[in-house]
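As you look at this complex, bear in mind that one protein chain is not there, while each of the others sits in place.
Chain nomenclature is as follows: A, B and C, assigned in order of appearance, with residue numbering initiated at 1 for each chain independently.
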C-alpha cells in the first residue's frame, strides 16, 4: 500500500482526468445540489455539527453561483470531485473534510447525472411533443391533399399527404410515452448507498430523495450505484425517436428534388451553395439524418461500455458525458424536425398531377372486378395488369382506362369480357373517390384522418402538460433545497 | 411497364429471395394463421363465397400441418409468399387467387412475425423469471456469506455474497417489466391495413385482431405496416438484459480462477480441455459473454437497417429474421445463466478469508473516528490511511489494528492521539459486525437482504404467472381460429 | 478437481454447444484438412507410428468425403471437436487418441476457420471485381450521357452518368486492394502453437503451414492463437464495401421512381407486387441496402465480442460463424449489385431533359463572368443568382438566359452591365459544352472518363487474375495434402 499524494502521470491527466473533466459542465450544477443535500442530511443526523455544516453549505452555495468555467476544475488534480475538494479545502480548511462522510465520490456524481438527465429527458419530451403537434396540425390541413402512397418509392395506391404525415405522429407519441417511463427510472435516488451497501452513519434515504425532488429511492444500494440499464434504455428511446424522424427527413429530401417537387422547406431551414447560385439545399434534413447516424453510434458505444464485469467505474464514468450529450443531440434534431414540419410548403398540385399521371388505382380496380364480376383476385389482377400494359404502351394513364380496354384484356386472360360500364369505372379510377373508400379504422378517408389528427394533437398537449408539471416540481424541490441550505448556513454564522 | 412472369436473375435468387426464404422456418406457422384469418374475414364479409373459401381454408389447414422443410419453399420462385401462392394454385387452381384480395404480401408477413414474436417474448420473460428466482433464492441462502465488495476488482467494504447477487435480481426484473411493455406493442394487429391505407373491400379490423389473439388493432394503417420502433425496442430490452447477465458472468469467471476460488460452476456448465487434463473451463460463462457481444451487434444492425426513407421493405424484411433470432439467442443465454446461478457452488470460507485478510474495514473505521472523536472525514481518513500503511508494511491485516497503532498515526497527522480502546475497535474492525450495521433501505444487513430476496422472488413468480396467462390466451385464440377454419372448410364440402 | 465425463446441462447444450455446432457446416472441411496435416506432422516427427497414423488418416479421409449433415455433429456431446473425437474413437478405438497430441481443440478450429475464410475472401474479391468491371464498362458507354450531378439531391452542375458511375469503381477497387491485404493476414498458419506457447513434442511449423497452403506461420504462438485484429479487419473491409454499394443502390432506387425515371432495373432484379398489378419494385436495391445494415451490425458485434480480457474463448468461438457468414452475405450483396449494374437500363433522354430544364449552368456562368468581366466570384455569383430568380419566375430555363437579362441583373447588383453577347453565352450555358471543359485530371469530359474507365477495368482484370492464381494455389496445396494422407494411409495397411 503506497502513500497517497503522488502526482498523476501526464498521460493519466490527458487520457483519464482530462477526459472526465470535460464533462464537468454537465455535472457542475448537479454536484452542487448533491453535495448540499448530503451535508444537510449529515447535519440533520447530527453527524456534522451545525457550525462546520454551515460553513460547508456556504461554500457549496457559493459554488452553485459560480459558472463552471470559473470554478477551477483542473485535470492536473484529478477529476471534478478532486478539484471540488481542493477548492473547498482552500476556502474553509478541514471543515471541508466533513463532506466525504459516508459517501464515495461516485454517489455524488451519480446523483448529479440524474439531476441533469431528468431535465434532458423533459427537453426531449417537449421537442417530441412539438413534432407531434406540427405533424398533426399539418396532417389535418392536408387531409384532402391527394398523393400516391409509395413503397420502394414506386406509386402504390392513392392516399393523402395528411395520412402519410400522421404515420409519424403515432410512433413519436409512443416514444414520448417511453421517455416518461425512462424518466421514472432516471428520477429515483441512489443517495445513501454509501460505499455500496449503505453506511454505518445512518441516513434517511427517503428524506434525501425527497429533498432532491426524486420519486423515491432505488431500493438495493448496489443496484443503485452500479446498474445502468435505465441509462441505456433512455438513450435507446432517444435514438429510436431520431431514427424515426430521419425517415421523415429522407422522404422530404427526395420530395424536395426538382423531379418530385412535392414539398419545399422554409428558407430558414435551407442553406445556399457557396459555389452554385441556383441551389437552396435542404440542409436541415441532412443534419437530422446525420445526427441519427451519430446517435446510433452513441447507443452502441453505451452498450460496448457496459460490457465489463460489474462495478467497473468506466460503466458510469463514460455515461456521465455520453448520455446527456446524446439526449441533447437528440433534442436538437427533434426540435429541428419540428421546425421543418411546421414550416413546410406542400405542392398539392404537383402531388395530384403525379398521382393522376400514374396507375395507382390498379389494385382498387382489381378489387372492384373481384367484388362485382366474381373473379378471384389473382385473375382480376392479371386482367388489370394486361390492360395497364396496353394503356401504358399507348401513353395513357390509369384514369384513361375504358370498359372496352378492360374487356379486351379480360378476353385475353379469361376468354370472357367483364361487361363493366365506363360510368361505373369512373369512380373506381378516380383517385379521390378511391381515398374516400378508406373509411376503415386508421384509413386515409379525410374524416378518418382528421379525427386521428385531432386525437394525436390532444395526446401531445397532454404530454406537454405532464412535462410542465414535472419541470415545475423539479424547480420547486431544487429551490427549496437551496433555501434550506441558505437557512442552515445563515444559522451557523 | 413490363410483363410479369420474368425469371429472377440468379444473383437475385441468391442475394434476395434466398436470404428471405432462410427465414421461412420462423414465419411458416404465423403465415398459415394469418392467411386463415384473412380468408375467414373475406368469407364473413361475403367477399369470397363459401365454397372457394372452404377449399382455400382446406389447403391452408393442410399447410399448417406440413413441416416447413416439406412445404416447398423455394427461392427460385421468390420469397416465402410466392412459394405459398405457387403451392396453393397447384392444389386448387384459381380458387387460390382469392387469398390476395385486399391484402399485400407484407401484411401477411407482418402478422406472422408478430405471432412469432409474442411467443419469443414470453420465452424470454420466462427465462428471465428463472434468473430472478435463482438469484433471489441463492441470495437468501448467502445473506450471511461475507465477502469484500469490490470496485475496480479491489476490496472496498465488507458485504455479503447475498447482497451482491441481489443487485442482479433488480435490473433483471426491470427488464421483465419492460418486456411486458414491449409485448404490448408486439401483440397488436396490423391486419386490414390493405395496400397501406385500408382497402375498399371493407374488413372488420377488430374482429380479425381478436381472432388472432391480438390485444386490438394498431390504429393508423401506415403506422401499422411500416413503423418498426417496437421491434427495435424489444431487441434493445433483450440485449440490455443479456448485457446485464454478462456482467454477472464476467464476475463469476474471475471468481472461478484458482487465485480467487470464490465460486465454482456445476460440472454440467463447464467443459474439459482436450489438451490439458487438469482444466475444467467455465465454458457457460464464456458463451453468455460472447452472446452478449453478438446481440449488441444485432441491435446495432436493426438500427442501421432502419436508417432509410420510410416505407422501405428492407426495414421489415430483415427484421423478420433478425428480431426473432435475437430474442431466441437472448433466451438461450438467459436460460444458461439461470442454470449457472442455480448450480453455483459458493466457497464461503475462501471469501471470508480474503475479506479478513484485507483492509476493507478502513472506511468504517474512519466513520467511527469521525462519529466519536469529532474529526472531519478527510482527517479521519488520513489517520486511518497512515495507520494502514504501517500495518500493511508489518504484514498485519485490518482486524489486527490496535488502538495504539491508531494513536500513533493520529499523532503523526494531527498531533493528538485518538484515545480509542481496543475493545471498542474490535467491533468496528470485525467485517461481520460492519455488515450488521447496514440496515439502511437496500443495505447488506442479513435481514434486509432476506427481505429483499423474498420480494424479488415474489415479483418473479407474479411475472411468470402473468406470462402463463398470456400464453394460455394465445393458445386458445389460435386453436379457436383453426377450429373455425376447419368448420368453414367442412361446411363447404 | 472433478472427474470428467459429466453430462452437460440441457441449457448448456442449447446455449453453448448447440450455438457452436451450428457453425459446423462452415468448419467441417477445414477441420478435416487441419487434422490431416496435424497427423502427417506427428507421423513425420515419429511421434505417432505409421500404423496408427495410417488408420487415423483413413478415418479423416473418410470424414472428408462425408457431408457435414451426415457426419454426426451432435451438441449433446459437446461442440464439433467432441463429436469428431467421438466418431473417430468409435471407428478405430484408442488410435483416435493420437490426434490430440500437442494440440488443443482451438488450434484445429482456428486453422479450419482460416482455410474457410481464405476462400470467402477470394469469393468476395471476385464479386467486387465484377462490380468494377460492370461499372467501368457502363461508365464508358455513358461518357456522353449528360445529367445534372446532384448534391442534397438538388441539381448541381452538368455532368455525365458515366462520370457518376465511375465514382464507385474507385472505392470498390480500393476495397479489393484492402481485401488482398486482409487475406495476407488470414492466410498465415497458427499451426504448432500448442497449448499457447508451443509444445514439447517439436513440430516443424513452417512445413505444416506450407502443406496447408498458408503463406508462412504467424510467428508468436500466443498471438497466433488469440489475437483477432485481422478478423475484425476483413469484416470491416467487407462492410465498408457493401456500404459503398448501398449508396449506389439508394441512388438507383430514387432514380427508378416515376418522378425521376432516370434508370430502370432489369426485370430479373425486380419483383412484382402481389396486390398491385402496376408495380415492378426495385427489390434488388432494397435487399442490398438492408444487407448493408445487417453487416454494420455484424461488424459492431465482432468488436463487442472482442471487448474482453485476452485469451477468452468467446473472442474466437463466435468469430467462427460470424466472420464467414458476414463475408458470405457481403458476397451475395456484391454479386447482386454487379448484376444490377450490368443489367441497368439508362434513360439518357430523360436525364438530359431534366438537366436542360434546370439551372445547373449557374456556377459556370459565374466563372465565365469572373474570367471575362473581372468581377470577383461572389459578385458574379450574386449577378447570376439575381438573373436566375428572374428567369425562374418567368418559367425560363438556364439555357434561355440572354445577355440582356444578365445585364439587367448586373446593373441591379453592381450598377454596370456586363456587356456579354448572346453568342458567347450559348456555349457557356450549353450543358454539353460545359462538360467538355472538365478536362482536369479526373474530370467529367468524355475522353477523361473513357480513359479512367479503361484503367479501372484493367485494374479489375488484374485483381481477378491475382485471385484466380491464389485459388489455384489453395486448390493445389489441399489436393497435395489429401494425396499425402492417402499415400500414408495406404502404406500403413
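Rule of thumb we're sticking to: contacts are C-beta pairs under 8 Å (C-beta built on N, C-alpha and C of every residue); 3 or more make two chains touch, one makes a residue touch a chain.
None of the values given here were measured: they were computed from a predicted structure.
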Hidden-chain contact residue, picked from the options B:67, B:277, B:395 or B:415: B:277
Sole contact to the chain not displayed, among C:43, C:163 or C:450: C:163
Residue in contact with the excluded chain [from C:192, C:268 or C:282]: C:192
Among A:29, A:66, A:206 or A:272, the residue in touch with the chain that has been omitted: A:272
Candidate in contact with the missing chain, chosen from C:32, C:83, C:137 or C:150: C:150
Subunit B residues touching the omitted chain (full complex): 150-157, 253-254, 256-260, 273, 275-283, 285-286, 300, 303-304, 307-308, 354, 357-360, 362-363, 366, 381-382, 384-385, 388, 398
In subunit C, positions touching the absent partner: 1-4, 47-48, 52, 85, 89, 94-102, 149-153, 156-157, 159, 163-164, 166-171, 174-175, 178, 181, 185, 192-203, 205-206, 217-224, 226-227, 229-230, 232-233, 236-237, 239-240, 243-244, 246-248, 250-251, 254, 289, 292-293, 296, 299-300, 303-304, 306-313, 359, 363-364, 367-368, 370-371, 375-381, 385, 388-389, 392-393, 434-435, 437-445, 452
Subunit A residues that touch the omitted chain in the full complex: 1-2, 4, 6-12, 14-16, 18-19, 78, 81, 85, 100, 102-105, 194-195, 250, 266-269, 271-276, 278, 280-281, 283-284, 286-308, 312-315, 317-318, 322, 329, 332-333, 335-336, 338-339, 343
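Definition applied: only the chains that are shown with their structure count from here on.
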Centre distance in Å when subunit B and subunit C are each reduced to the mean of their C-alpha atoms: 33
For subunit C, residues contacting two or more additional chains: 273, 275-276, 278, 280-281, 283, 286, 300, 303-304, 307-308
